[in-house]
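The chains shown are only part of the set, and none of them has been moved.
Order of writing sets the labels: A and B. Residues in every chain begin at 1.
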Amino acid sequence: MKNFISVKDIPSLQYALDVAFDVKENPFAYQHLGKNKTMVLIFFNSSLRTRLSTQKAAMNMGMNTMVLNVNEDGWQLESDLGVVMDGDKPEHLLEAIPVIGQYCDVIGVRSFARFQNKEDDYSEKIISQFVEYAGVPVVSMEGATRHPLQSYADLVTIEEFKQKERPKVVLTWAPHPRALPQAVANSFVEWMRETDYELVVTHPEGYELAPDFIGNVKVEYNQKKAFEEADFIYAKNWASYSSYGQILSKDLSWTVNEEKMALTNNAKFMHCLPVRRNVVVTDGVIDSKNSIVVPQAANREVTAQAVLKMILEEL
Amino acid sequence: MKNFISVKDIPSLQYALDVAFDVKENPFAYQHLGKNKTMVLIFFNSSLRTRLSTQKAAMNMGMNTMVLNVNEDGWQLESDLGVVMDGDKPEHLLEAIPVIGQYCDVIGVRSFARFQNKEDDYSEKIISQFVEYAGVPVVSMEGATRHPLQSYADLVTIEEFKQKERPKVVLTWAPHPRALPQAVANSFVEWMRETDYELVVTHPEGYELAPDFIGNVKVEYNQKKAFEEADFIYAKNWASYSSYGQILSKDLSWTVNEEKMALTNNAKFMHCLPVRRNVVVTDGVIDSKNSIVVPQAANREVTAQAVLKMILEEL
């Protein structure tokens, strides 16, 4: 594997699962692959889980790590071409990226949707430049449109907790005070579409995901109906795609609560975290024994390590 | 040792001293204990000595380290229960803590008194939640009411520099432009009470430490009288406990100066640092040969390593 940007980068879903379960079992067995190799983790946006889990994964592999918080440790980077750079930004990605690539063997990069320009976001303007200019493999630690390390961990978690071969998995929109990117939802759907699970997406009207991501997945606008017989409830807020970046609803009747969970097939509750308690989900649900958000987060380390193993094996 | 929050967590003072002197002599002898083990250091408040000394101690033990500056690298964390999280804080400690615990083997956490609510501070609201939810050992890198790594280093330093079996140790309040927590003073008294040293605390009226900490230790309101025949002068500012978090005095007549040091038994001068020169202590005293603030700070690495050794041995 050269880069890890979307589900299309893995050889196959089954192979990815095999590697993940192997590194979970044997986290320190592959340090020869990472010896004297360095990963730089670049954050255009702040991070807790992604930073710690990816850094831990790299250390499990025997790698050295360096973390760079752009706009904090470093500086503002220009990303537009042909600009006369006499403003705030002292450096262009065209220099910064290949230079960083000289100091490491793998780059991880996080760059969220900015909601200023749908075209910029959906072309993955920042991550695409990293892939083009880094000269070393690039791992998305969440781009503008996808969060593949999260979705890969979601898949591993469902595989670990599923009680039947083909579980019903429901992605439900939930309210939130801020406008959040579609990356987690897009990416979750993209990965689930590669499985043979029964996938249902539920959200208020106006929150339809981008056509390329949702494809022909079933959308059910009645949340309660969607929950019926579900084995997994995956809650997530996202801002509107059609009214790009807008909050169309903060309707708390979409909060995942005990009453709705009672409609399911004793479903497990999932969320990528961080989660707004009593807005996205009630204390009762997230504190219940069916909540698997912590083991789900723990699998972020596992899949980050699996990705690094697949990359290091081909260096 | 499971957690390190107060002097009560160590098996015995003598054992703690033995371990400290051993790791000081042999800093790299125990790396097998830390191999493939990771410590996450979480700072709700900024740090220089504590961060560097604890990280260095962990590396001496062969551990990997990851540093998280909450409110900077990460984000604001909610700590109240039952809140509808529609405000500034996107994540609750109830998720953040166990998730961080999944990515490491030991957590170090620094969370100062906020002086907003005495009950919150003196119940160690933040560190207590870490102990309860982390799932891995927790080391206090200074809580709201105690700074045990500092006090342990203070003890080691006094043992190294004492000229008699039972030295007279004086903790003196000193003026400061800001309202500082009582943690260092509380914790110093708590540790000294476990020794057979002669301990005297001196401060202006209104600066009495919390009853649980001061116990029946001698308080002398006349600073000069307290200094007589002292072998160690430990200076520190703290805000009032009774008038909680208030500055009652900035009286520079409490500054530790050469004239007062002349009253002592050629006492060593100690301070946890950072120190305000010519406010807490004069240049003349801190620059004198009797000032041991640098070796005292150096012992922060030693005791942090001793704590990690005791914890790792029981993992």
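What we mean here is this: a residue touches a chain if its C-beta (ideal position, glycine included) is under 8 Å from a C-beta of that chain, and two chains touch if they have at least 3 such contacts.
None of these values were measured; they are calculated from a predicted model.
The complex is a homo-oligomer: every protein chain shares one sequence, and counting across the whole structure file gives 3 copies, of which 2 are shown.
As a working rule, only the chains that are shown with their structure count from here on.
Between chain A and chain B the centroid-to-centroid distance comes to 39 Å (mean Cα coordinates, whole Å).
For chain A in complex with chain B, the touching residues are 27-28, 46-49, 51-53, 55-56, 59-60, 69, 72, 177-178, 273-279, 283, 286-287, 293-294, 297-298, 301. Within the complex formed with chain A, the chain B residues making contact are 36, 38, 40, 64, 66, 68, 72-75, 78, 81-87, 90-92, 94-96, 98-100, 102-104.
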